[in-house]
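With one protein chain withheld, the remaining protein chains of the complex are depicted in position.
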Amino acid sequence: MIHRLDESAAGVYVIAVTPFTDSGQIDEASIDRAVEFYLEKGVSGMTILGMMGESHKLSMEESRAVMTRYLRRVDGRVPVVVGVSNPGTDPLVSFAGEAMAAGAAGVMVAPVSTLKIDEQIFAYFSGVLDRLGDTPVVLQDYPLVTGVNIAVETLVRLFERYSSIKMLKHEDWPGHTKLSRLRAAPGRQVSILVGNGGLYLPQELARGANGAMTGFAFPEMLVDVCAAFQKGDAEQAEDIFDTYLPLLRHEAQPGIGIALRKETLRRRGAIASAHVRHPGPKLSAEDLHELDRLIERQERRLLGEPALAAAS
Amino acid sequence: MIHRLDESAAGVYVIAVTPFTDSGQIDEASIDRAVEFYLEKGVSGMTILGMMGESHKLSMEESRAVMTRYLRRVDGRVPVVVGVSNPGTDPLVSFAGEAMAAGAAGVMVAPVSTLKIDEQIFAYFSGVLDRLGDTPVVLQDYPLVTGVNIAVETLVRLFERYSSIKMLKHEDWPGHTKLSRLRAAPGRQVSILVGNGGLYLPQELARGANGAMTGFAFPEMLVDVCAAFQKGDAEQAEDIFDTYLPLLRHEAQPGIGIALRKETLRRRGAIASAHVRHPGPKLSAEDLHELDRLIERQERRLLGEPALAAAS
Amino acid sequence: MIHRLDESAAGVYVIAVTPFTDSGQIDEASIDRAVEFYLEKGVSGMTILGMMGESHKLSMEESRAVMTRYLRRVDGRVPVVVGVSNPGTDPLVSFAGEAMAAGAAGVMVAPVSTLKIDEQIFAYFSGVLDRLGDTPVVLQDYPLVTGVNIAVETLVRLFERYSSIKMLKHEDWPGHTKLSRLRAAPGRQVSILVGNGGLYLPQELARGANGAMTGFAFPEMLVDVCAAFQKGDAEQAEDIFDTYLPLLRHEAQPGIGIALRKETLRRRGAIASAHVRHPGPKLSAEDLHELDRLIERQERRLLGEPALAAAS
Partner (left out) sequence: MIHRLDESAAGVYVIAVTPFTDSGQIDEASIDRAVEFYLEKGVSGMTILGMMGESHKLSMEESRAVMTRYLRRVDGRVPVVVGVSNPGTDPLVSFAGEAMAAGAAGVMVAPVSTLKIDEQIFAYFSGVLDRLGDTPVVLQDYPLVTGVNIAVETLVRLFERYSSIKMLKHEDWPGHTKLSRLRAAPGRQVSILVGNGGLYLPQELARGANGAMTGFAFPEMLVDVCAAFQKGDAEQAEDIFDTYLPLLRHEAQPGIGIALRKETLRRRGAIASAHVRHPGPKLSAEDLHELDRLIERQERRLLGEPALAAAS
């Protein structure tokens, strides 16, 4: 089945890792394993070649190879969004074309880091979106990494002008009020999935988000939280979330986060190696031990052990 | 009793707020209430006129008034550190002198934001510390806000050269490895209290921190975590911590965090008004409702209700 | 005579230095000398306690002393603008009140560095300007230092809403197009003086600037350029400018620029010491020798020696 992203997209679009072998080559077999892992956990979609997919460390040929393998393995079971952000609009448009031809449901675009004010941001996206035509687009709003701050008003103007924008990946920080204002804005609404490591997911669902687009190594939590919220049980959603929060917060650290995530996915059997390409973080023995303890504590919590032993 | 900060400092040095009236004047009566609130919760020390104490929004005269009132009310019951960071070294040194004369246990200094490389950072602190003489100093390492990144090696060189540095306020992010490396470094060790909203306190205690210097509106949690860790029960420490983590993470948001903290302290009776001076954040009705829910959920957890209702 | 800044302000408002003794104290006698030096060179106004006036390295008491001395010595001969930028609006407003009471013609305000998007910038200035009432204000737009980028549209909205804004200090970079757009905007126009070390003064005059607000140690050049342009001789204006450009470009370097400027002013007899307060740059023997050569070359050019010896 060929998916095309639209404004009704919801649930968890997992940010998929790019697996490498221990020696740093693309590990295509692990792409297959990762796909099955993510699907088994119930994700509604996948986003490949995003920032946490180390797309900026791949050659164009490698990007193509990863994209092709992911799309083939997923084989239409869920929609796949392809990250195509690029400092140049020409290669961006060209790669977006390849992605759509290969079966992507849409592409994700973050602003280039030289943009400073709203009119520059609007002009940038106009320049890109005019050329992308009717390709479904996810606009990624992630100031902590891009350095670009987009006003609510500018987002709303872009949504109005470009019906090809189907989704916002919302990861401004702090961003709760921005989310509320986006939902309160008149005019066309798009799907909003939250990033930022998922650190505020329950609050953001309550404010109108449709789900999450992040890569936490326990995606089943994100899935369960969204499902519980969807069926109207916000308290249960938040209970589930809180159980995983200590580990979630740990993995959400900038810099080292990708290494923690890949190591956790490796332990869970999703990929064969936790290798992160250079330049990138490496985990020390102490980091690994710390991760052990946090995972172990989480497992105990999942068995229903009271969180506050101190209270008894 | 006159305290003088030394390397043995440990526990919780709460970052104390500067309370204003609803119309924005210094609220001296609320300083008294805040002091009693903090002491009642068991803090080991206080830090006033820090970044979250809105010190940059006070006139020099107001800073003096806040300092005087805090020191008088504390009256030697715990040591008080005074934030004296300043873009100019002359006013910094002059205000540090006033603080020590008024009974402060030490002063806290963050680097000016124009510093870029290690040798500039070392030279900056040399220029300041040479003039501060034997005044006990807390060095604040908070790159997210100052924009200044200090290498472990530079910190170690500063600790070696300046015995007046008694404490490091550690809030690099990610910072776990930095903390481990500081503890593994040869030579003189200083007290290390962690900031960063306390978001990683259990992990940081395990890596050698001596406590926390942050202003979470439930300082009793920080106190209990440090105490449990101190008596050897790291698991219990972390259980206590995890119970408060959802709210802690909420308050730790940049920008809006100070408004959430002051509102929570107001509800707890520590201060009369949650007023934050301009320029600063304001809470919407939705923000207040969200805070209600998070506090209510925390209260339920403290009553021992299983965290994961979903598991039953 | 009491001046009050209005939209007709033009010419050179020199950014006046804050002179220190070699040991770093305020040098009040040099304030008097600097005033006479600047007036003798023909400036139309002065701006004191700006960024290059090292205002951020003064205590509040010292700021008052510098302001008082400058205003007394100028004694109404030209209008004096006082820099009052401050991270807190309360001390900003309070000091602005003091400045106006002491005889300032207006105050200069730069945005605080935490502002990111246009609506925050507008809200910030609204908060400040509402409280400043009818105090004449110079809005300083200097992104390289403040990190805040203000859109043309936002400036225009501010000018429309706040008639108290009488002048824009324009130092965006690149900024020529911004200047043209500001001049082409409908609605109320304000005086625009350019900063940025004066590096683009002829081009900016041609695009509608009314003069310069910068502190080049040869202010007579700025004065002559503006005068020649004013009487309609743009070519002559640019010839004068080009003669000084090698030195102007040298002094306009960030960081070290203030030390070069003060040393040049010292050589010219405007101040007694080139001392820059900590933290700040110091000139090496090589720096001084380089400055010697550049000044000597300029003096030769002023004697009419052809610039391109090579061409003969």
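By written order: A, B and C. Residues from 1 in each chain.
In the analysis below, a residue touches a chain if its C-beta (ideal position, glycine included) is under 8 Å from a C-beta of that chain, and two chains touch if they have at least 3 such contacts.
No experiment lies behind these values; they were computed from the predicted model shown.
> Counting contacts across the entire complex, name the shown chains the missing chain touches.
A, B, C
> Of the residues C:8, C:113 or C:253, which one touches the chain left out of the display?
Selected residue, touching the omitted chain: C:253.
> Identify the residue among A:58, A:151, A:182 or A:252 that touches the chain left out of the display.
A:58
> With the missing chain put back, which residues of chain C would touch it? List them for me.
173-174, 176-177, 180, 199-200, 203, 206-207, 224, 228, 235-236, 238-243, 245-246, 249-250, 253-257, 284, 286-287, 290, 297, 301-304, 306-312
> List the residues of chain A that touch the chain left out of this view.
That gives, for chain A, the contact residues 24, 54, 56-62, 87-91, 94-95, 112, 114-115, 124, 127-128, 255, 277-279.
> Tell me, which residues in chain B touch the chain that this view leaves out?
Against the left-out chain, chain B lists 116-119, 143, 149-151, 153.
In this section, only the chains that are shown with their structure count from here on.
> How many degrees of rotation carry the C-alpha atoms of chain A onto those of chain B, rounded to the nearest 5?
The two chains, chain A and chain B, differ by a rotation of 180 degrees.
> Among the chains, which has its CA centre at the largest distance from chain C's?
Of all chains, A has its centre farthest from that of chain C.
> Would you kindly tell me how far, in whole Å, the mean C-alpha position of chain B lies from that of chain A?
Centre-to-centre distance between chain A and chain B: 33 Å.
> Go ahead and note the Å separation of the Cα centroids belonging to chain A and chain C.
Taking the average C-alpha coordinate of chain A and of chain C, the gap between them is 47 Å.
> Return the residues of chain A touching two or more other chains; collapse runs of consecutive numbers into ranges.
none
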